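Removed: one protein chain of the complex. Kept in place: all other protein chains.
The block that comes next holds subunit A.
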Amino acid sequence: MSALVIRGVRKRFGAQEVLKGIDIAAESGEFIVLVGPSGCGKSTLLNIVAGLEQPDAGDVEIAGRVVTRVPPKDRDIAMVFQSYALYPTMTVRQNITFGMECRGVPKRQQAEALARTARLLQIEALLERKPAQLSGGQRQRVAMGRALVRDPLLFLFDEPLSNLDAKLRVEMRMEIKQLHRRIGATMVYVTHDQIEAMTMATRIAVMHQGAVQQFADPDTVYNRPANLFVARFMGAPPMNTVAARLVGGERPVAVIGAGRPDEIRLTLPAEGGPPPGWRNREVVLGIRPEAIAEAGRRFGAEEGSFSTLEAPVEMTEPTGAETIVMMRLGGEPVLGRVAPDVRPVVGGAARFAVDTRRICLFDPATEQLIA
């Protein structure tokens, strides 16, 4: 059974259409991440699922029941806000039990649920404090506790980690993921951070300009982005995208900077290549930086599925775990990720290995993935 179905949802604020027909279906127990740059409509969509906003068209279905006109309190959902939205005049205990109090849960049952949640989140020592007396991370836990204490059909998260410092954010990210595994609930999580999306989601909905660009599992979104927006949004550093020309006989060859003295020819793998109609046409070639490494790297692949090329090195960025190299392929700037101990000489040329299986081709007109 689908835990959540969003069908043709549209929303307009004045003249601006913020959601242009959204369709998403989540299975029970899934962790759906809505990710996109600010202003893409992801928070509006979450608010519509929560019932805090009304869609202009379309339906929201939670656990098989259409709830489009149902007020938030009757949707049986829990939500964690970016601002945490803890009630400032209540203690942590009252904050967590307020929802049960509103629903008339007996006191004894409330106490049991509170104890269980407090133990789960390790906030037992904080129960008598007011939110003002808590640190950012503690507030975040209490906000999670308020959602977890009930057993709702759906958990909604609205950028819950964006107010935490980097270290705490990574910790909480793992905790939320473990929590999801442990309780097996359906969760919808909004973020602008593509790393959170990659690490936590069972499926990612990449949103841009009020539309879902791609709705797929993290590996597909990362390796086979549906269009150039997704390719450039996911991943840090993002996918390299350069203009290229498809030529070749029995195996297609992508040429970067065709006609230049330093043109680069990449022979594409035989299977999964572009449809025949694309021979001798301009395309946009996308390749992840980690698919370009120092010469000699085999990418765990058979001979022939990677090529070696020589390119001028413009800049290196040693990050500790790897060295990021900015080079030129056929005149186009491209990033590669080489081993940390490899430090190509800036200004000189170096040899690189390219994993040609990981090349994506896009239509330059529609920006959609071809192959």
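Methods note: a residue touches a chain if its C-beta (ideal position, glycine included) is under 8 Å from a C-beta of that chain, and two chains touch if they have at least 3 such contacts; residues count from 1.
We take it that contacts and distances are computed from a predicted model.
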Out of "Heme exporter protein B", "Sugar ABC transporter permease", "Gas vesicle protein" or "tRNA uridine 5-carboxymethylaminomethyl modification enzyme MnmG", what name does the UniProt record list for the absent chain?
-> "Sugar ABC transporter permease"
Please pick, from A:16, A:89 or A:109, the residue that touches the omitted chain in the full complex.
-> A:89
The one of A:6, A:26 or A:78 in touch with the missing chain is A:78
Based on the whole complex, identify which of A:133, A:178 or A:368 touches the chain you can't see.
-> A:133
Note that subunit A touches the absent chain at residues 47, 50-52, 71-73, 75, 77-79, 81-83, 85-90, 98-99, 102-103, 132-133, 146
